[in-house]
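Sharing a structure here in structure tokens format.
One protein chain is absent from this view; the other protein chains keep their places.
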Amino acid sequence: MSSRPAPQIGFSFEYLMWIFTRISGLVMYLLAFVGLVMAFWMGAHQQVDIGALARWTFFPNPNHVTNTNIPDVTLGWSNAWWQVMEMLIFLFAVTHGMNGVRVIYEDYIGNTWGRALGRGIIFLLWIFLLIVGIYVILAS
Amino acid sequence: MALKRNVGLKGIKYRGGGPMLAWALHRISGLAIVLFVGLHVISSFFMQQLGSDIATALNTVYESIYFQFIVIFIVLFHALNGLRVIILDLWPQLIKFQREATWLQWLIFIPTYGMTVTIMILNQLQGG
Amino acid sequence: MEVTLKIFRYNPESGKKPHYEKYTVEAEPTDRVLDLLEYIKGNFDGTLSFRRSCAHGICGSDAMRINGQNRLACKLLVKDLHGAQITVEPILGLRVIKDLIVDMEPFFENYRSVLPYLINDEPAPKKERLQSPEERERFDDTTKCILCACCTTSCPSFWVNEKYVGPAAIVTAHRFIFDSRDRGAAERLKILSGQFGVYRCHTIFNCTTACPREIEVTQAIGEVKKAIGTGSLE
Partner (left out) sequence: MSNYHQFDVIVVGAGGAGLMAALYASKTANTAVISKLYPTRSHTGTAQGGVGAALGNEGEDHPDWHTFDTVKGSDYLGDQDAIEFMCHEAVPAVYELEHMGLPFSRTEDGLIAQRPFGGHTNNITGKPVRRACYAADRTGHMILQTLYQQCIKNDVNFFDEFQVLDVLIENGAAAGVVALELANRELHVFHAKSVIFATGGHGRIWEITSNAYSYTGDGPAALLRRGIPMEDMEFFQFHPTGIYRMGILITEGVRGEGGILVNDKGERFMEHYAPTVKDLASRDVISRAMYLEMRDGRGINGKRYLYLDMRPETVNRYAALDGRKRPDGSPYVVTGEELLSKLPDIVDFARTYLGVDPVAQPMPVQPTAHYAMGGIPTNMYGEVVIDEANTVLPGLYAAGECACVSVHGANRLGTNSLLDLIVFGKHAGLRAAEYANGASFQTLPADPLEYANQQLDQILHSDGEEKVYVIGHEMKSVMFDEVGVFRTQEGMQKALEKIGELRERLKRVRKPDMGKVFNTELLDIWELGNLLELAEVTTVSALARTESRGGHAREDYPKRDDVNWLKHTLAWKRNGNIELGYKPVVITKFQPKERVY
């Protein structure tokens, strides 16, 4: 009956983080799926060790498959492709997780000062974890 | 003088049912995963660079089958519950089926987790 | 049948700590919990205090926690509770003033913060503004809200932070955002996309279960989230 203008609203930080959480969740599903399929393809089906398989699925790092019977671990998988895969899933996981911590923290915190402090600490922790994690990935 | 605003433990006793339980578990499992992954990354760093004993001990704990039972429970639940929430959030018109969604989630979770645990126990027995 | 009510009691003037008291009454299965409270007040203890008015679920005065769930005492019959003991407590997350009476002001403050009125500065026609039945149906569910606070005070996010506007305020905002006659959607969505807006909702569904008017509260919140993200009011 009446046409009304679509609301023009700028993206808020809360919205961006909310949608990121959902998208990163889906992305991790995708990456984990790739990891799982590749693990099977590369020999996990010969000897199913669920623990190793799970670790492989989420973080395809040679360190995570050391106790499988598949030989030449480091040779086959220490390549740039897997390092990128692992870095991607690590990046999404840590960001998703640290944002989750932020959301939980901010549920409780009403004042602006406390919020800024919390955000600062969580941000530093996030950066720290990323650096350490990427270092470990590159160094292994 | 009115009483102070204080929910505390009374909130836990609120009869919110399945979805509230799922939310609480989602939070707890999320925090647990952050803790687990964070410590694991840091300990990996120490083990890799310094060969630290504490880090090695921690990794031994991580690799124990009992710890894996817990971790798999947490991760699988968080992932499945997260998927339910994502679907309902992105398609609000499906929210009218939220009660069914919670049931469906458990319907998927219980056999998947049960099967995983069974295989792990069987493997352990064979290996041991 | 005989029913025992275990009622939360607190009187700021008595010097006593909050406690529970039990009253045993003879009840018909079709009695409302409110009828039992009236009976107890009239016959056992006149100091028992609670709000009530219409007694049939429209005015929203008597929201309380009955057997651990937010309900209207006037919309809950004894036969639907299946049990000889009924626990009655004030709703959570608002300050208890006396017995089952809580301070509703923070709740109404949140309600007022979402611009709960039609915004349209265009000159009105002589007759009604037109609206198709479909456009009217779009926000029908959320017009049912009686502001009883059952939803908001069942929400864990509100329990831990009363600055969260809460489900009831979002339901009200939804009622206007999706009203084809309203022009204030952008302003309201901006408020609701802020720190204490819709993103404090974690789809826990306690609000939907608690609503005595059977409003799909979480769905309304979801639609507001979607409108913020897409900028579309479909």
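All chains are identified by letter, namely A, B and C, in their written order; residue positions are counted from 1 within each chain.
By definition in this document, contacts are C-beta pairs under 8 Å (C-beta built on N, C-alpha and C of every residue); 3 or more make two chains touch, one makes a residue touch a chain.
Keep in mind that this is a model prediction, so the values were computed, not measured.
Of the chains displayed, those contacted by the omitted chain across the entire assembly are C. Among C:R9, C:R65, C:K98 or C:K226, only C:K98 touches the chain that is left out of the view. Per the touch definition above, the residue from C:V88, C:L147 or C:V165 contacting the chain not shown is C:L147. Per the touch definition above, the residue from C:T24, C:N43 or C:T230 contacting the chain not shown is C:N43. Residues of chain C in contact with the chain left out of this view: 11-13, 30, 38-39, 41-43, 46-47, 49-61, 75, 77, 97-99, 101, 104, 108, 112, 116-118, 120, 124, 126-133, 135-136, 139-140, 143-147, 175-176, 179, 181-182, 214.
Note that in this section only the chains that are shown with their structure count from here on.
Viewed as a contact network, the protein chains are fully connected, with every chain touching every other. Looking at which of B-C and A-B shares more C-beta pairs in contact, the answer is the pair B-C.
Comparing chain C-alpha centroids with the centroid of the full set of protein C-alpha atoms picks out B as the closest.
If you average the CA atoms of chain A and of chain C, the two centres end up 38 Å from each other. Our note on geometry: chain A versus chain B, Cα centroid distance of 15 Å, whole angstroms. Chain contacts: chain B has residues 85, 89-90 touching two or more partner chains. Shared contact sites, meaning residues of chain A that touch two or more other chains, are absent. The touching residues of chain A, when paired with chain B in their complex, are 22, 25-26, 28-29, 48-51, 54, 58, 63, 67, 93-94, 97-98, 100-101, 104, 129, 132-133, 135-136, 139-140.
Those residues of chain B that touch chain C in the complex are listed here as 1-5, 7, 10-11, 13-17, 19-20, 23, 85, 88-90, 92-93, 95-96, 98.
The touching residues of chain A, when paired with chain C in their complex, are 1-2, 4-10, 12, 14-15, 17-19, 103, 106-110, 115.
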